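Every protein chain except one is present and positioned as in the full complex.
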Amino acid sequence: MWLSAAKIGLAVLAGWVQGGLTPKETAAWAKIAPSLAYVSDHGKTTAVCVLIDDSGLFLADKDAIGKDTVEARLDDHVLTMKRVGDDGATGLVLLQASPWTFGEGHAAYLPEKPALQGQQLFIALPSGPIRGEFVRSDKVAVLLTSHRLFPMNELKFEAPESLVGGGLVFTQRGELIGALNATLPNQSANTQESRSASGFGSPLPPAALGGGGGGGASKSTAMVPQFMVRQAGPGDLTVAYTVGLGVMRRVVEGFKSPSHEVQHPSIGIYCKDSLIKGALVTRMREDSTAAKAGMQIGDIILSIDGITIKSQIGFASTMLQKEIGQTLVVWVLRNSMQVRLTIPVGKA
Amino acid sequence: MELDSDISLVRRARDGEFAAFETLFERHRTLVYRFAYQMTPRRDDAEDIVQEAFIRAYQNLDKYRDEAKFTTWLLRIVTNLCTDQARMYHRRQALEQQEAGGALDWMTVGNIDDPVQNLEADRRKEALRRALAALPIHHRSVIILRDIEEREYQEISQMLGCTVGGAKLRVLRARRALRDRIAPLLNEDKK
Partner (left out) sequence: MNRKFEDELLKLAFEETTPEQAMVMERAAQQDPEAAQALSQYRQMRLGLRELAEVPADQLSKERLREAILTRGLKPRRGFNLGWVAMPAMAAALAVVFLAYRPHPAVTPQVVASRGDNPFRMATITPPSPLAMVTPTHDIDSNPAKTVAPRPSAATMVALRHVVRHHGKHVPEALDAKVKDGIFDPEFDGSRFAMIASVSHSENVLPSPSVSAAVPAPNPIVLIDSQKDGNTGAARATEVDSSSNVVVGG
């Protein structure tokens, strides 16, 4: 018994020495680690993906993965990952692992509610986990590649020495928040929220956490990573974004469906601000539900289902709340006349 | 996404920032105009009422409190202005005189899918508009809010200063009144 106590004491001490990791954090990370597979290319770990379904379906950031078929390691199992789903709007992909034994690994799950301001996070990187902090869930971003607007989570962390793009974000309860989609340039990282916070570095231990699931990592290090002390003290503050919980839920549900297809609500139009009021329709897909309902390029959308549309951002935000198959009552301004259109919500 | 809430704009306007009030005007003028137009279906009258409503709102910004939506407050002002206008110009009597003729047009329309019948459809619309305009203002306003502008009962109840159940009852009464106004035609149709 004394021997066991001494081992626990040494383990706690080792954790503290290795980067201020508390026993609680170690336990939290131990819940997340079995969900993660590390993608490698020519012996170098390049990306991390997370198991979302016991059938061997993994979610990852498209840019981090790169190719359609990659090799990955889960514990000491080498797996072939093949891309079977792709959500262009969010940049997330679905990978099917093989060979796969049902029950291998633990599927991650999404939280019931958005994380709270100040909540501590883990960001899983190819080089191992780092700590992060949740800032807010009410940001809105336009992805210029897809022209889609999404609600975003904002988080912040001390920049590690490795790259963070495509990292996977978890709460310390082990819930998957999302993939790290974007970062603000460091010189502008001091957002209002960051400045008003009572010092980002202070509530966190100064060390970023490194190492872990790298290419040649043994099973023990993969399960309980070596949290290495940064040599240069606290890193620069990095502000990053992941897509909001509602969209993540839609992506995961779509990926887990038999078709592995993610469907976002859309009426098939593109808008810009009309300068005076509403959203100006600038482009429209020919086969869109909007076109079939009689919408025209040049129409100014004034309201959707009684909600006044003040700009194209308002339009896209309103569309996000809609469900595919729902019918919208849309008022548009056309040739100085207000026209009422009834448009079914399609998918994009 | 709302960069400036109505309440913050009201506060700034109260403090003398006219541009903040102009923002409120730009933001809500369509809503107010649509309501005013339905209440007094002449564009010129509706525009005058909207303008007067915003002027009165501006003068009385200190009376606005954030317990009610700014638009609810505005629509109440418009309702009162329309009532006032109707009283001043005896519009009601004039409209009621038109009512019989207007109502007779209602329901005499055949198949409006036929493009040739579009004129008839317009006549029917105009007849219904006149029947609506002949309703007492408290009936007319709730029909406009609920059945034309498709507002939620919650908002209507705020505007009326009553419960949601009360608002539903008032809408039902108003629909009954409208139904009764076109009843002679309904009976005609049955014969």
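A few points about this structure:
Just so it is clear, A and B label the chains in written order, and each chain counts residues from 1 on its own.
Operating definition for what follows: contacts are C-beta pairs under 8 Å (C-beta built on N, C-alpha and C of every residue); 3 or more make two chains touch, one makes a residue touch a chain.
Since the structure is predicted, the reported quantities are computational estimates derived from the model, not experimental observations.
Of the listed residues A:Tyr38, A:Trp100, A:Phe122 or A:Tyr241, the one in contact with the hidden chain in the full complex is A:Tyr241.
By the touch criterion stated above, the residues of subunit B touching the omitted chain are 1, 3, 5, 7-8, 11, 13-14, 16, 18, 21-22, 25-26, 29-30, 33-34, 37-38, 43, 46-47, 50-51, 54-56, 58-68, 73, 76-77, 79-81, 83-84, 86-87, 106-107, 124-125, 128-129, 132, 137-138, 143, 147-150, 161, 168, 172, 175-176, 178-179, 182, 186, 189-190.
Looking at subunit A, the residues touching the absent chain are 63, 91, 138-149, 152, 159, 163-166, 180-186, 188, 191-193, 196, 238-241, 265-267, 269-273, 275, 282-283, 311-313, 315-316, 319-320, 331, 333, 336-340, 348.
The criterion applied here is as follows: only the chains that are shown with their structure count from here on.
Between subunit A and subunit B the centroid-to-centroid distance comes to 46 Å (mean Cα coordinates, whole Å). Per the touch definition, subunit B reaches subunit A in the complex via residues 1, 26-28, 30-31, 34, 149-152.
Residues 140, 276-277, 302, 305-306, 308, 310, 313-314, 317, 329, 338 of subunit A touch subunit B in their complex.
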